[in-house]
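As you look at this complex, bear in mind that one protein chain is not there, while each of the others sits in place.
Entry: chain A
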């Protein structure tokens, strides 16, 4: 696995490296011709490192002090400077959070559309469906507020995802309980992986900054915590789906692979538009 992991790591590292010279970037950004990079990494590498040790950053490097009229890293209450984000970091947050909102919109609609046909055949699933739907609504609200706060535009494909998610949820529920659960399994696998990638990139930024005695800032620290909580809840849904015989869906391979491919395409499109 480490070899597959390498390019993603180096990309994230490169982004942080460019953040280390925000001053030179302001003076001569055209000279540092950087291609726009995307923070993609391989799936199935859960993040284990803990962000809690970030609070012990002590020394404040003053190497940028003479340029403080250009970029002013202002200080938090703890006295640790918060560096402004680089353009790549802005772009990453912009597309990542937009994808998150689109994903949660789809999740809410999938569960909402699955519920009536599914409960007709299996009334005992009522509690589970309600629990999962309510959690997704919570996530959706959270990302809506984040998008409004940071002035990120929602995806232009909003109505398309709206329709596609409803059709997907309703269609799989009509096929049967197993198909519906296989759909949940496929979607939550993709979403969980996607959140993992984001958390990994953000923690990488935090580690790099911490090594220089700086922090990501309050907002991003909270964002990491929220992303981890949401990821854990999505993976919990995945477990529920497997417990409810998702693996027994009839064309299991076909169904899950088609849905996962669709999810990845939707994520890719939502990153762009």
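Note that a residue touches a chain if its C-beta (ideal position, glycine included) is under 8 Å from a C-beta of that chain, and two chains touch if they have at least 3 such contacts; residues count from 1.
Operating definition for what follows: contacts and distances are computed from a predicted model.
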Per UniProt, what's the omitted chain called: "Large ribosomal subunit protein mL53", "Signal peptidase complex catalytic subunit SEC11", "Ubiquinone biosynthesis protein" or "80 kDa mcm3-associated protein"?
"Ubiquinone biosynthesis protein"
Could you tell me which of A:134, A:218 or A:232 touches the chain that is not displayed?
A:218
Among A:137, A:174 or A:242, residue touching the chain not depicted
A:174
Spell out, residue by residue, where the missing chain touches chain A.
25-30, 70-72, 74, 82, 84-85, 87, 89-91, 93-94, 97, 101, 116-117, 120-121, 144-145, 147-148, 150-154, 156, 158-159, 170, 174, 217-219
